[in-house]
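A single protein chain has been omitted from the complex, and every remaining protein chain is retained in its original position.
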């Protein structure tokens, strides 16, 4: 994945900053709560939601199970429709392919539709190194790009910014990139949107190369689908002469008909709309309408490694709706940047450590960035059991074991820094299969209870810094039971 | 070894040795399609009403036209209210629709540049299908709809929907009617963004005003 986030601290450390930032907390709280309620309403309109969710899961599972077949089929149908298919095993290769394709056109600027895949591979940075300017055209991406910032949400990458901050960024930065912000720009969302419209319009009208991702690729027909709201997607997909779409291999669905499920579940889950304002579907190239050259770059970049894990592979069902971010109490308080990846929130916590591996400090900490409350699983439109995968990845971190990296089977060592915990867990495990030992411990705690401090030293401080400890009772329950019901034969 | 072979090899290894069967055959039984083909039961008239309601809910301006004879006058009135100097029309737009209109018509041609098209203030098109449950119109590039760009660059789009013929209830029904080999654009209200504090604002890059004319009659 992208080098953008290399050297990120572990999640708890990054989250510590965010929790203390009251502006950020307020921005995130406001935005996530707004969309949360709207989503619930939009979903409640469909009385067959559970069936749609199950069908979406089944379509994706089936596709993953036959991914090789569908990739080959997609290559055939896209090629037959006039497109060219490229394959990229990792981010570097994808960046090389795209850079080469842009250079072949002789252009030195491109317009981009918001795409998670191109962020994941760090395409903008790669293009910049090659002297090609990549203009982000989605409003939130524009805010992030102009603000020299990082995305913090899948759907709304600038969710951490409020209107006042956005106004300041536009006023200060737009002139550096093209048409400056209008004089006296206020912070009303409508005026900010208008400023973006004016700023980007000249870029759209002169663009010769567009770069996109895709929400879906239909193997049967070779059709690509981009779901969007602002019209920047339509601009990038239809006005340039060359279109390059960079798409993860898991975005395939088998048939045209399968869209009937996802076009119902995706908009309601992501923007909480019955349907998003614009959906574009194209199959190869069409005479006189749209780009004359179409390139599809299929990327692996850790996806096949994820596929190799029987529990973890369900993360590949994800349709990037971001409903899990919006309901997540941890995301709401820690913010997207703490996840150290273009994929923040619950889905990011299971996707990043699988795509990138668990070797880095941030990736090893992500599976723990959850209270396992299950709200993410409940709203997921393709029923990804995120808590299940989180726990599975925790196991990989603390116990190591078999995994696949770059297509090779490896056996991971347990991560560093868990030795004390491992020992404690083993000791507790031993005590719990020996009730006598447990009882001795309980009694010791009860007898010494008057001497228990209100705050704890060492790792226990993490608890007692903000919470008092419960008082240890005079006797554990089992002693009371023994005293009062002891005469009765009590099981084993 | 090509990256294609590398990736396909990784996929096959990832899926393991266990027999998977043929994709096409297992597809037949893999998906339980008990979900609805449409939500609720409505008369044709109610379906059209729902379309109008949902279009309006996402800030499209809806007009009813009971009779095709009156359509040219309605279109003229809508254009006059807007006052564009140039109006874009696709090559196959029924000529009578624009028979009463004043402004200069610009026909989209293959050689028209984006800057040429940018001079037009409005565009008038037909549509391929409209979806009542979601308040969506779908354009498929047929002669009465033209290239995708003509409904994108002008700031004002008038889209004529023949009711009830072109109206379906649901997304599944719409997909059945559409031809995937054509370039398709699904439009649900004017362009919008929720990128600022997840607050919906209408009107960004696509037409900021979408007027939908529901025309009934023979």
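Order as written gives the chain letters A and B; numbering starts at 1 within each chain.
Here, a contact is a pair of C-beta atoms (placed from the backbone, for glycine too) under 8 Å apart; a residue touches a chain by one contact, two chains touch by 3 or more.
In this text, contacts and distances are computed from a predicted model.
Missing from the rendering is one chain, named in UniProt as "(Fe-S)-binding protein" (options: "(Fe-S)-binding protein", "RNA polymerase sigma factor", "ABC transporter permease" or "Response regulator"). Within the whole complex, touches from the chain that is not shown fall on A. Checked against the full complex, the one of A:146, A:174 or A:397 touching the unshown chain is A:397.
Contact residues of subunit A toward the unshown chain are 11-12, 15-16, 19-20, 25, 310-311, 329-330, 333-334, 367-375, 377-378, 388, 391, 393-399, 421-422, 425-426, 428-429, 431-433, 435, 438, 442, 445, 459-460, 462-463, 465-470, 472-473, 475-478, 480-482, 485, 488, 490-492.
As a convention for this text, only the chains that are shown with their structure count from here on.
Subunit A and subunit B have Cα centroids separated by 30 Å. Residues of subunit A touching subunit B in their complex: 27, 30-32, 34-35, 45-48, 51-52, 54-55, 58-59, 61-62, 65-72, 75, 81, 87-89, 93, 137-140, 143, 156, 158-159, 162-163, 166, 189-190, 192-194, 196-197, 200-201, 204-206, 218, 221, 223, 229-232, 234-235, 237-239, 249, 254-261, 263-264, 267, 271, 273-283, 286, 288-290, 298, 300, 304-305, 307-308, 313, 404, 407. If you check the complex, the residues on subunit B that touch subunit A are 2-4, 6-15, 20, 23, 26-27, 30-36, 39, 54, 57-58, 110, 114-115, 118, 131, 133-136, 141, 147-149, 152-153, 171-172, 175-176, 180-199, 201, 203-207.
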